[in-house]
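Questions regarding the structure given below will be posed in turn.
Apart from one protein chain that is not included, each protein chain of the complex appears where it belongs.
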Amino acid sequence: MSSDNRPSAGVPIGAVGKHAVLIFFTALSIVPVLMILVNSFKSRRAIFSDPVAFPGPETFSLIGYHTVFVRSNFMDYYVNSLTVTVVSLVLILILATMIAFALAEYEFTGNKLLAMFFLLGIILPVRLGSVSMLQLMVSLKLVNTLAALICVYTAMGMPLAVFILTQFMRQVPREIKDAARIDGANEYRVFLLTLPTIRPAIATVAILTMIPVWNDLWFPLILAPAPETQTVTLGAASFLGQFLSDWNAVLAALSLSAGPILALYLIFSRQFLSGLTAGAVK
Amino acid sequence: MPGSVSAPGKRRFPIHIVVFIAPGAVIYTLFLIYPLLDSLRIGFFGNETDGGGFVGFRNYALLLFDPDWSERFRGAFVNSLIFFFINVFVQTPVALMLAALLANKTRFSTFYRTAIFVPAVLSLVIVAFVWQLILSPVWGVSRDLMGLFGLAQFFQPWLGLQETALTTLALISVWQFLGIPMMLFYAALLSIPEELTEAARIDGASSWNVFWDIKFPLLLPIIGIVTLLTYIGNMSAFDVIFAVKGPLAGPNFSTDTLMTFFYRTFFGTGFQQPNPVMGGAVAGATFIILMAGVAAYFFLWQRRVRSYEL
Partner (left out) sequence: MKLLKGLTLGAMASALLLPTAVVAQDKVELVIESWRADDLVIWQDTILPAFEAANPGIDVEFRPTPNTDYSTALSTKLQAGTAGDLIMVEPFDFRLQMYLDGDLANLTDLEGMENFSDTAKSAWSTDDRTEFFGVPLAAVLHGWIYNADIFEELGLSEPTTAAEFTALLEAVKEDGRYTPIAMGTSQDFVPGLLGFQLIGPNYWKGENGRAAVIDGSLSFDDPAFVDIWKELASWGPHLVQGYQGVSYPDMQNLFTLGTSAVYPAGSWEIPIFNSAVDGAFKMGAFIPPAVDANGECFFNDHMDMGIGMNANAKHPEEARKFLTWLTSEEFAKIWADAMPGFFPLSTHAVQTDDPLANTFASWREQCGSTPRISYQIISRGEPNLDAEINRVTALVMNGEMAPEEAAGVVQEGLASWYEPQQGN
């Protein structure tokens, strides 16, 4: 088997097989997603009589998109979802970086215990705490505000972010920090000095924390169901009926709602890998 | 190994540590840990009908030994385990294979890995809809596809049969999240220094041997982490089952997992009234099961593979 891919005399059979496997899995991942997009441009009858067909002159229909734009304030939903996602992400990055620095840098009593404490949050199913959480939001007067969602998502994203960022913070060479300390820098300045090292992790943390936030239906439903605070996922779900879902509208709304998160993913995906490279093997 | 030299400045109270940790810890504790623990707490109390007082582990005992509860609980536990095993034994090898192919200086690897990760970005409503459409016996998408390979007669309504529904749902979950372990393995493979494999190659070892003898042992720590995350994620599987099968997890409870069982008990469904105290016990039991997995990872796996670490 050849490990390089310079065109040599005779294409190695291994390379063909390799690409065949990768193309197979790429198709397996992408084709169902394309089916959603393609069907969102078809009439209801056409979706179900031939789900794999592309829309033709007979079957092409924008009725789903029409319904979505007439029946819901999709632009407002976008703004809400983006606000919640981006603010949560920034808060997670700032707060988790500080924690990660402290956990990686200082030996103090309870350090290990604290690290374990921050893992608790990914072990327990969050829905479990719904009632207490809503009561808490009521007493803080945060119901039907985006701030409620931001608080919950920030807390939810913390464990994974702390976990990944701690790995990065451990890689900062000791000499840099000690040199700064000798020059009289206080601990906060030392912290700022280490920040450039976590840059590659930002994309990783971003991708892994944004996706569940963007797609979440439950917390918007109970914490912020008011029309002014609806997110795209909640907006899309309003077309799911008891006996008949308006599949045209659902598919259109879902295609629209997947757009920004896919775009954000593509933007970050170039960096995604570098974050994992340092964070993964430790 | 990560630096763990004790930091300077131990003389005074290290207020800066508090400054670094407190803001995040407060939000995390207030908005996540407190509500969760508050809900677990009720698992130790009685129903309104029996006074609502503290009952210790009585609800847990009911769950384990009262036939009205234990049968469903055991069923849910076994199904969760099956769900987890299917994920581990399908997702992990496939992800590893894809990562190995990608890391082998493959052209277009950025395209491939970006595409394979896409399903993980999607909301579950999309995933549930599209797979129900593809697997439906009515519209013939899978039957026709299998027909291309002469396999049409093997088509079954997998999502509807007791014997296959759980496996099918687990495979849909594998499909959705395959990209995550693939990326983790890929990143780990890339971080293996060239020199380690170069020497073997010069000695004439095949790619196959290089992978299994040199790279694979170095991947063991990340395989452990992925397995742990898979355990946590799949022992508490809920979304895909709820979206396709609803809270009753049919047919005949064959797709009932710990979390669908919890959901039915805690929130009620249809005419079944909510039973928060038993729901709290189910959640507590699930938590213990998950913690057992985490403990097993730390004490059995991580110790053993530590010697391989770079």
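Every chain is named by a letter (A and B) in the order it is written, and numbering of its residues begins at 1.
The definition used in the following text is that a contact is a pair of C-beta atoms (placed from the backbone, for glycine too) under 8 Å apart; a residue touches a chain by one contact, two chains touch by 3 or more.
Just so you know, these numbers come straight off a predicted model, no measurement behind them.
Interface note: of A:N39, A:T97 or A:S130, the residue touching the hidden chain in the full complex is A:S130. Of the listed residues A:V87, A:A115, A:A180 or A:L193, the one in contact with the hidden chain in the full complex is A:V87.
Of the candidate positions A:M116, A:V138, A:A179 or A:L192, contact with the hidden chain is made by A:V138. When the full complex is taken into account, the listed residue touching the unshown chain is B:L159, out of B:L159, B:L218, B:M235 or B:M259.
Summarising the interface, chain B meets the missing chain with residues 68, 132, 135-139, 155-162, 242, 245-248, 250-253, 263, 267-274.
Listed for chain A, the residues touching the missing chain in the whole complex are 44-45, 48-49, 71, 82-84, 86-87, 90, 130-131, 134-135, 137-138, 141, 143-147, 150, 199, 202, 217-218, 221-222, 225-229, 237-245, 247.
Here, only the chains that are shown with their structure count from here on.
Here the CA centre of chain A is 17 Å from the CA centre of chain B. Residues 1, 3-5, 14, 18-19, 21-22, 25-26, 28-30, 32-33, 35-36, 48, 50-52, 91, 95-96, 98-99, 101-108, 114, 117-133, 136, 151-152, 154-156, 158-159, 162, 170-171, 174, 181, 186-188, 191, 211, 214-215, 217, 233, 236-237, 240, 247, 250-251, 254, 257-258, 261-262, 265-266, 269-270, 272-273, 276-282 of chain A are the ones touching chain B in the complex.
Within the complex, the chain B residues that touch chain A are 2-9, 14, 16-17, 19-21, 23-25, 27-28, 30-36, 38-40, 94, 97-98, 101-102, 104-108, 110-126, 129-131, 133-134, 139, 141, 144, 175, 178-179, 183-184, 186-188, 190-191, 201, 206-208, 218, 221-222, 225, 232, 236, 238, 259, 262-263, 266, 276, 283, 286-287, 290-291, 294, 309-310.
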